[in-house]
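In this view, the complex is presented without one of its protein chains, the others remaining in place.
Labels run A and B following the written order; every chain starts at residue 1.
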Amino acid sequence: MTPPQDSQPELSRRSFLKRSAVVGGSLVVGFFVPAPLRRFAFAQEPPGAAAAPALPPVNAFLRIGGDESVTVLLAHSEMGQGIWTTLPMMVNEELDADWSRFRVEHAPAATVYHSPVFPIQMTGGSTSTWSELDRYRQVGAVARTLLVAAAAAQWGVAPADCRTEKGWVLHGDRKASYGSLAAAAAQLPAPDHVELKAPENWQVIGKPTRRLDTPEKITGRAQFGLDVQLPGMLTAVVAHARTFGAKVRSFDPAAAQAVPGVRKVFAVPTGVAVVADHFWAAKKGRDALQVEWDPGPHAGLDTAILRESYRAQAKSAGAKAAAGGDVEKALSGAVPLVAEYSVPYLAHAPMEPLNCTVRRGAEGVELWTGTQFQTVDQQRVAAIFGLKPEQVEIHTTFLGGGFGRRANLVSDFVVEAAHVAKNLDQPVKLVWTRDDDIRGGYYRPMAVHRLEGALDAQGAPVAWRQRIVSQSIVAGSPFAAMIKDGIDPTAVEGASDSQYVTAIPHHRVELHTVDPGIPVLWWRSVGSSHTAFAVESFVDELAHAAKRDPLEFRRALLAKAPRMRAVLELAAEKAGWGSAPPAGRGRGLAVHESFGSIVAHVAEVSVDGGHVRVHRVVCAIDCGVCVNPLGVRAQMESGVVYGLSAALYGELTMKEGRVVESNFHDYRILRLHEMPQVEVHIVSSREKSGGAGEPGTPPIAPAVANAVFALTGQRLRELPLRLA
Amino acid sequence: MKRIGNPWVLAGMLAGIVLLPKGVDSQTPRTAALAAFDTIQTVLQHPRCQNCHIPGNAPLQLDAGLVHTQNVQRGPAGKGAPGLPCSTCHGVTNPPASYGPNTPPGAPNWSLPSPEHKMVFIGLSKADLCATIKDPKRNGNRNLAALLEHVSHDKLVLWGWDPGVGRAPVSVPHDAFVASFKTWMAGGAPCPAGGEAKSARLR
Partner (left out) sequence: MKLSVNGKEHDVSVSDDMPLLWVLRDVLGLTGTKFGCGMAQCGACTVLVDGQPVRSCVRPAAAVEGRAVTTIEGLSLQGDHPVQRAWAEVDVVQCGYCQSGQILAAAALLQAKPKPSDADVDAALSGNLCRCGTYQRIRSAVHRAAELMEG
């Protein structure tokens, strides 16, 4: 992946000073690790394979206060996935501080917080926990080494003779608290080597741990972007076009300006901004506003027509994404099984509508927003104001859900807020309504998959051809370098690399990339949100064509994928696969690998009045090393619910270029009374840690569809699932 | 749905005759009364009315009569489930127009009939509908005069003709409905002969 222009913004001195504030009545003393940073040996990585990364600058990630507080700065954004807890857990695995003293903050935007696996500061791809497993442990280990050294120096003993316990350094009958040692420790040179604990000695990692952000989230104190309030702040809403690519032709601000509280009405590149004393006045102003639009080139869009064009295109060969053997020959020598699957556009619809607050100052610009893409936002806003990126300071708030929507390649809502702010002297908060969110684009792309398969005389699959028609997410963006040989991997992941597909001797996955002009984006689990549905449904169809039990058929196909097979078997066993389901219910299963983890679901469904009801989901996950089992369980429940909303209800339709749906009444999401009982089983593993935020989503739709087939004999090949 | 036997219809008719309000022409032909009941049926089985006059416990919404989302329930007194009373979303008036379409409408005492007196309208044949509204056991112990008062002045009933932004009012004007009700009563509040249910949607 290529980073957006790499301009290396550094953490400003100003923001550090601001953060060294008085907390709880005592002065917080930050660590300072002198440069140059020394080389560092990784405990889990074989040395010498690559240049060893530098030791992380501890003071950027951790502060220990004289009041015994331990503050961890997150390089990633907390959006529900639980890193507010898992990253501090990693620190404390090595630091050995008092867990009740931990505080957490989002880090400012700066190069030092770039992801270990992407060259930007970001949150996505289910990477935050596994990618930080080394860095945040190192931070804890370095800090502990310095604290012990400070105590040893005070006492005139060897550091090796000291031990630590819950925020204390101990030697014989002497002890000193971390807080009392912090100032002295900050003066010491950084160690050139720390040994991380071997996994078998872990005390914190792997232990179910409750969330650290609960107290503020159950009292209304947690600050989300929408909650930001600044002195003199105004609120803006923007009148957006109803068709993608439309431009303002003209507008009459008079009626909007007549609304009490409205201060200013002006055009921005994305529409017409109405700025007022508060949201309600701004929204009423927008309702009153008269805008003439040039509807642009996409005013004829119709998703029903578009889908038919995708279906037609899926019949011809596309760009090669994966291939093995001679699929053409294998298919021509048999009567192939052919099936077409389709999935619609989807909005992420996080509970917190999109928003961003901007304050212009003498030194630069400050942003307050819940973002997954600090570096991208910083660079784009800097360009708008003609500033250097480091002159754009980002205060990341809690995110009221992200799911990919707040990792926007063009920083859409942040850029819009910047354009609004450029027209004002006062700070301003841009607020999107739910309509703006549902109709605002950046959707999970619509996709059609055409599958052709053949079985041998024994009923084993010998040929698999999959043709996918969809849009590229990264084309035209700074991430376009991900596209290789005409393949955007986000369109084929989960199919081209599926262990089912590659196990079939003759296989080919092809892609047609289309561009109907609808902005698309990564939506929780990205390509796997549709490839898993097509792959796991078609595997099920092949199993039934072969007259084999769906589990047995999959086990045979996964003979060379032992981890995947084990996860599938675990879920099947816990669900009672093989025994009769309760009366009136059917069971279906699916297993899928994504983001470094493998998840299998067994869904138990019934059908009532034409509606699918999901009663129970048995989930098994192998995510390798599991940092917080309580968090992984939560993410599996979460992934199931997110995927079920899409499987049962999720669909955006466009007619005459306009998105029909607008809010939760017509873009339905799962409600509590529709929540199945979800049981999560975590494979105990020392394999490389994988993601948890996304992998629970892909296999739920096919598991439910396969269960519906088992119950009714109806093979539903379109999402959302609709019974005939 | 259990069909109601003739004795009840007869009893209802008698009650109607006995309780006719003063000033109503008791000589109005029975045929006019039966014709008036057609209008009454149109009103009672309009979505604005029948969506809450249901046999089960889950009210309906919108012109299409879809099951009310949010798992809304009738509750022990017809005012919603414990913890989710109708008044959570429905105020005593419609929301201001500035709240836009699809916001919950409101009227005083927004509720369903109680579970004891469900007063089911939906899906009933003309005869069954007629029997139902006249049966004090099902209509909340109302005689015909009380029914007339109810349909003439009850604010929740009147809401059907002022249902708020983006919602179709009852298709018959309210005064025409009240006039039909009076005509029906004046003709002895007769019930039409039994027939097939109008709609099969009984959720």
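Everything below uses one rule, namely that contacts are C-beta pairs under 8 Å (C-beta built on N, C-alpha and C of every residue); 3 or more make two chains touch, one makes a residue touch a chain.
Here the structure is a predicted model, which means the values were calculated and not measured.
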Missing chain: touched chains present in the view: A, B
Residue touching the undisplayed chain, where the options are A:353, A:516 or A:550: A:353
Of B:56, B:104, B:140 or B:169, the residue in touch with the unshown chain: B:104
Per the touch definition above, residue among B:56, B:95 or B:194 touching the missing chain: B:95
Touching the absent chain when the full complex is considered, from A:197, A:211 or A:298: A:211
Options B:50, B:73, B:111 or B:183, residue touching the unrepresented chain: B:73
Residues in chain B touching the chain absent from view: 69-73, 75, 81-85, 87-89, 91-93, 95-96, 98-100, 102-104
Chain A, residues in touch with the chain not shown (by the definition above): 78-82, 210-211, 213-224, 226-227, 229, 235, 260-261, 277-281, 349-353, 398-403, 431, 433-434, 630, 634, 637-642, 645, 663-665, 669-675, 677-678
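Assume only the chains that are shown with their structure count from here on.
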Complex contact set, residues of chain A against chain B: 284, 287, 609, 663, 665, 668, 671-673
Chain B residues touching chain A - in the complex, by the definition given at the top: 69-71, 98, 100, 102, 203
